[in-house]
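Here the complex is missing one protein chain, while the rest keep their positions.
== chain A ==
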Amino acid sequence: MSHFLKDKTAIAGIGLTEFSKKSGVSELSLAAQATLAACEDAGLSPSEIDGFVSYTLDSTDEIELARTVGANDLKLFTKVNYGGGAAVGTILHAVMAVATGVADNVICYRAMNGRSGQRMGQGISGQIVSSDLIHWSWYMPYGMLTPGSWIAMIANKYMHHYGVTSEDLGRVAISQRNYAQNNPRAFGYGKPLTMEEYMASKMVAEPLRLYDFCQETDGGCAILITSAERARDLKQKPAVIRGVVQASTQGQEQMTSFYREELDSLPEMEMAARLVYEQSGLGPDDINAACLYDAFTSEIIMQLESFGFCGRGEGKDMVREGALDIDGRLPNNTHGGLLSEAYIHGMNNIAEGARLVRGSSTNQPKNVEHVLVSSGVGVPTGALILGQD
């Protein structure tokens, strides 16, 4: 028997703002622009939108956005926690609502002045003694305040265990930067990257160099979820949602799951893989392209293993064989990803997933039946499989 959520809903519209280092407009404006663009893309009036889902980190509340774009009465409004781990989670909440008839047309959005406003790497602070703050306080006094430092701790162990080299990380950065050369929206457009430049770039938190880090971006992205049936009557070819899940494992922390026995795998991503394959009835062999979450290059190599595209420790071999490139086994982040297009917290990777199903990527691989998209790494996360109608 197939899963209740399988094939019930689809991405009918995607909307993006311009990406920049200084938008000059409010985050609410970015969210509104992205939402209106997603509705325009789908050919559906904003007055039909009856649900909004975003990230707890997003400053724009659902009702502010609803009034701004002239949405309908809202039957669903919610925000998902854990930074980039929320990306695919927003889709799950929208899918559950639409599949059960709670809402009809839901916008998932993320809009941020991520460079000119509050930057992600600025560190953590605060005075309220919440359990979350106590969590961060085991790292604050030591000066371990940035996402790069938390990810580096896991990456170093993983690379040491499996013999992953700096060049392997460089290969990921370069593969995605190459894709950006065909994507005028991308930060990396017109800025190709060589291995020499990668290796010469400044060390930030060993083993991670500058080019192992994602962008900081001002911009917004919105994804319109509706029923698969309704999507067929709209403007775009539907990207049908075969499976979508959230996953958080025992011992899970936010960014610093340092206390599990093994540090050289991603248990929450393995769980997401198991659940999303189960829900969709698909496996790694059915996936033709991916948009794996890429705040840091090391995360791509680890996820190849989590999602079963290869065995433990073999992610580097896939990368060396060119698996991530356009003619490789698994073209990945064909828009440039968070590393080379923009950092809209993973929402722009979901948009590219829909484009790959539509056949409209600026780097469209041949014969894409199914695309895998994942949420943040090292945090409670999720996975999404999109497919042809």
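Everything below uses one rule, namely that contacts are C-beta pairs under 8 Å (C-beta built on N, C-alpha and C of every residue); 3 or more make two chains touch, one makes a residue touch a chain; residues count from 1.
The rule is simple: contacts and distances are computed from a predicted model.
Asker: Between "(Fe-S)-binding protein", "Fe(2+) transporter FeoB", "OB-fold domain-containing protein" or "DMSO/TMAO reductase YedYZ molybdopterin-dependent catalytic subunit", choose the name on the UniProt record of the chain that's been left out.
Answerer: Missing chain, UniProt protein name: "OB-fold domain-containing protein".
Asker: Which residue among A:24, A:101, A:143 or A:163 touches the omitted chain?
Answerer: Checking each option in A:24, A:101, A:143 or A:163, the one touching the absent chain turns out to be A:143.
Asker: For the full complex, which residue in A:22, A:67, A:160 or A:320 touches the chain that was left out?
Answerer: Touching the chain that is not displayed is residue A:160.
Asker: Among the options A:17, A:215 or A:256, which residue touches the chain absent from this view?
Answerer: A:256
Asker: Of the residues in chain A, which ones touch the absent chain?
Answerer: 121, 123, 125-129, 131, 133-135, 137-146, 149, 152-154, 156-157, 160, 202-208, 250, 256, 258-259, 263
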